[in-house]
Structure formats: structure tokens, C-alpha cells
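The other protein chains are all here in position, but one chain of the complex has been omitted.
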Amino acid sequence: MMREGAISVELPYVSEGMDEMEQLRRSLEKEQRGIRIRRFTKNRGSVFGLTVVTVMVMLAVLAPVICRYDPLALDTVNRLQGSSPEHWFGTDSMGRDVFARVLYGARISLTVGFLVGITTGFLGVLIGLYASANKVADNILMRICDGLKAIPSTLLAITLMTVLGADIKNVVISLVVVSVPGMARLARGQAMVVREQTYIESMKCLGAGKTRILWKHIAPNIISPVIVQVTFVFASAIITEAALSFLGAGVPAPAPSWGNILNEGKGVIYTAWWLVLYPGAFTALTVLGLNLLGDGIRDFIDPMSN
Amino acid sequence: MAERILEVDNLCTQFKTERGLLKAIDGVSFEVYRGEMLGIVGESGCGKSVTSQSILRLYDEKNLAVYSGQVRFEGQNLFDLSQKEMQKIRGARISMVFQDALSSLNPVFTVGNQIMEALMIHQNISKKDAREKAVKMLGMVGIPDPEGRFFQYPFELSGGMRQRVMIAVALACRPDILIADEPTTALDVTIQAQIMDLMVEMNRKLDMGVMLITHDLAVVAETCHRVLVMYLGQIVEEGLVEDIFDRPLHPYTKGLIASIPKLDSQKGEKLHQIKGTVPVLGKVPEGCRFAPRCPYAGAECRTKAPELKKVNESQKVRCHLADRRADRG
Partner (left out) sequence: MIKFIGKRILSVLPVLLVVSVVIFSLVHLVPGDPAAAMLGDLATEQDIAALRARMGLDRPLAQQYFIWVGNLLRGDFGVSVVNNETVASMIFSHIKPTISLAIYSLCIAACIAVPMGMVAARNKGSAADHGVTAVSLAGISLPSFLLGLFLMLLFGVKLRWFPVSGYKGLEEGLGAHLKSLTLPAVALGFMNAALMMRMTRASMLEVLGSDYIKMARAKGVREFSLMAKHAFKNTLVTLITVFGQSVIQALSGAAVVESMFAIPGLGQLMVNSIGRRDYYVIQTIVLLIAVFNVLVNMVVDILYGCVDPRVRVN
């Protein structure tokens, strides 16, 4: 009914002068930015999301400094120990330090998620842009995307992993294949909208080259929704990676991925709950943080949405 | 004068927003008589629609709106009624027609169904009777082939037809008052005229009070008996159509009338415009609300808020300078 931003801007009386119009525009822009930042910081969710993601990244980067143990070091004497000052998150069935494994797991999960997000974003924009520019390419590319989208993403990822073999590189490839169709559709849709706008028409009239129009004028205008979507792809890549590893089809075993730790933990769930709880909580928290951050970024970019 | 059926007395409606209460209308008082057409005019954002929807208490009272003042319908204050009792008034005694028929008619029900529903809620009649009456209503509002149209969905009708359907829904139970909120704004000019003719015809036929809310003064001049001019949530002038158009007293009313395009005006002659724009709600100027845009405003106008004063038998105005200018004619 009453939206902030829509009514809080006081319009000075209409004036003739161009300078005043320019001033008005600037003050409007400034006001808009103010609203955006206020919206972002006022929304506890997005601040929480940003904090969680930052902390996770820090923990992952600083893992070698923080941890006293090697995540792969075996210590069969101290196996399946509960949490203690020595091992904060206890030890697993081979006596490895769970705290170290969870932190190093953050490295793997975040790296996979980040790579998948960025690659998907880039490929999605590439495909979407060219699809929007060329009818034939559009038909072929979008039919393939439809076909890929018809296969539920987890199952597609599992199939790809079976075919490619369990390996961290293949995890990234599979997840990219799974996420690109959605991103391409989004980028194409946005590009189509931008294409219709008059300034692109006038660009064409001015004789700007096709590639130039695509990358210099259309791409920057579709980037905001793509960034938001990248955040969500990031989050879902972390989930799917963990699920794949949990099923034994993701990052190969000794590596401390969250899914792997959970997989081990499931086998000893009656005796060693900490093997499930800690990596599980880290996964859930990171994903939650990314989702909240994505929502926050969307509100920041488009304060009127919601 | 005819029977007085609705009295609005010092009505205030405030909205709860993120930044506290916002006064959308501020002390509005007027009456509606049986059989009359009352025009309410003003620029968008002046509180016309809020006034009409407040009368029917359509705003969510838990989360959105706070009402004060009284709306007396046949002597009964509507704000004293429970929601249940209010439902018996809405659609049966006081009806409403909205601006955009396409979005105001439910897209997934047939038009016949939507007219029948109004009948079946308020009148204890069988489905068969309701259907018959609904078809009759469709015919009455001038829809050709009412039996066939009965089974059509709103999106299958033209804009004018949809508006007629909405009028049929509103009039199905023969209300005492019809509130029409910009009923022709979304339509083509020729269709506008047809719909206005229909409104006038219904007003005579059913002997009800019609509140016509519009920003189109020409329509008011042609159809209404009395006029309220609103500005920033207040009534600034009230009077018979002749008063308002022949002897407007408030500078705002004068501005509105001067800005109606005239057929006999010279080509190239600039249309009159009122300086400035309507200030945003919550940033109401001190003193007279119109003062910042008023060409005549003096020192008094900027500090002291004027009252709505009776200047003659039928006319009221909210302006410090009105007396002086009324003398001058």
C-alpha cells in the first residue's frame, strides 16, 4: 500500500531550469542509495547473512592457522572421543580432529560453491546473451536448457558424477551443468527486456556492432539479477556437493568435505553424535547465510521488489 | 430538500506506516441526500478515494487504518457496527463501483456468478431466482444478450461492458447509496459518456444517492447536483454545481475550473495550470494547506489554518480571503 522510497522523497515544485532538474535527479539518486543502504542494514536477516558468510570465509582461509591438527592425521588411540579442550568437536572413527576437518571442509565447500557460482554466472550470461541475439541459437540453446531442466538437479548431478567419476573437479563440472540452464534462462529473459528498450534501438541506429551492443550495453544491465542468482546458485551448490559427497559420489573419501564427514558420522550416529551435528550445523548455517545475503542483495539492488 | 441518508461528520482516517500514523483525510464532513448526485473532485492523492472507502470501512482496521469521527447511515453510526453488521450494509444498502473493472471483477468467476453472489448474500432467494434477477440486471445496465453474457468471464468482455457488469453487481440489491470511485477514468471517451449516461439513468430510476468521485470536472458539471472539492485530505469548497462553476470561491476550485480544456479556446492558447504539485502526505504545510500554491496567499494564510465556513445558503468554503472576494463577486 505505502511503500517506503515511493513517498519519502519530497518533490520540489516543478521548475523550468535544466540545472535544477539535474540537481533534483542527483538528490533523488542520493536518496535512493540512502534508502537501499538503510534497507540492507535495517534488515536483520541480510546483516546476519553477511556476517555468517564473512565468518565462514575467514574460518576457511585461516583454517591452517586456527587448527592445531592436520585434518588427515590419524590417531587411532583417540578415536571417537567426545568434545574436549584438546579436540573441540571431538574425533572421528580414525581419531582425526573433527574441528580441523570441519574447517578444512569449509574450504572445500566454499571453493566448490564459489567456482560453481562464478562459472555458472559467466556461462549463463554468455548463453543468455547470444540466445537473446540470435533466433536460431535461441531455439537450440533453450530447447537444450528445457531438456536439462526437466531432469531434477540432484539426479542429474548424480548421473554426471557416476559417469565422470568421483573427483572434486568433476563435482564442479556437474554442478555447473546442473545450474547453467536456469541461469541462462534468467539472463536471456532479462536481455530480451533490455533489448526492447529504446536506447538499444538508438544504438543500433547509430551503427554500433552487435557484439559491442551485447557486451557493452546489454550485459551491464542484466548483471544485477544475475548476481543475486549467483548467490543462490552458490548456496545450492554447497547443498548438492554435500549431498553428493554424502552419497559417496562427490569429493573422494579422505578429503574433509562436509558431506564426507556427515557420511562417516551417519555410520556411528549412535555413539558419536558430534560427527553429525557440527558439520551439519556448519552446512546449514552457511547455506542460510548465503540465502539471506542473496535476499539482502536483491533488496539492495531493487528496493521496490518484495 | 430530499431525505438525508448519509451524514459524514468530522471523518479522519489515518494509516499506520513504517514511520508512524499518516493522516490521509482530516475532518471531512458532508451529507448525501436521497436521489442526488454528489460529485467529489480533487487531484489524485487528495483523499477522495480514502473518504469513500472509509465510509464502507474497507481498510484493514487491525493493521492499516485508524478511523475517527462518525459516518451516520439512517442515523446509525457505521463505526459502532460490528464487522458482521457492516457486511449487511455493504453491497446491500451502500454499494461501490471501482475504477478498473478488469482488476475489480474476480477473473476466475463468470460475470453472472458475481452478480448472483451479491443477490444471494443479501437476499434470501433461491439460486434460480438469483439467476433470473442477475440476467435482468445485466439487461438493465444495457448489456445486449444478457443470457449469453451471463456465462462469460470478465476478460472476455470489452472495457465498457465490464464497467456495466460492475455497476450491475453494485446495483443488484438496490442500494440506497452508490459510491462510484472514478468509474470512467480507465475508459475511452465515447464509452465514458455512455457509462455516465447509465449512472444518471440509474440514479433517477432507483432514486438513490450517488457519490461520484472523479478528477474530471466536466463530468461533474454535466451530471451532478452538488459538488465537494477536496484538497490534501480536507474539503475546501462545497456547493451546488451552479455555485461551484459560476461563482467558485476557493482559489483551488478556480484553478481546477480554469484548467478544463475548452472547445472555444484559441489555438496555441496555453492551458491554465495550478502552480506546483500536491505535497506529499505527512508533509502538510502549516497554515492553509493550499497556501504554497496559492497566487493570493498572504501572511495570515501561511500561519493560520482556515475553517470551512458557510458563505451562503448552499455554499461553504475554506479560505481566509473568501469573504472579501465573495463580496466582489
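Points worth noting:
Letters A and B mark the chains in the order given here, with residues in each chain numbered from 1 onward.
Keep in mind that, in the parts below, contacts are C-beta pairs under 8 Å (C-beta built on N, C-alpha and C of every residue); 3 or more make two chains touch, one makes a residue touch a chain.
Since we're looking at a predicted model, the values are computed, not measured.
Of the options A:Ala60, A:Ala131 or A:Ile158, the residue whose C-beta touches the omitted chain is A:Ile158. Contact with the chain not shown here comes from a single listed residue; of A:Pro64, A:Gly82, A:Gly147 or A:Gly209, that residue is A:Gly147.
Hidden from this view is one chain, which touches chain B at 53, 56, 58, 63, 83, 87-92, 95-96, 98, 100, 103-109, 117-118, 121-122, 153, 155-156, 166, 169-170. Counting over the whole complex, chain A has residues 1, 45, 143-144, 146-148, 150-156, 158-164, 235, 239, 242-243, 246-249, 262, 265-266, 269-270, 273, 276-277, 280, 283-284, 287-288, 291-292 touching the chain that is not drawn.
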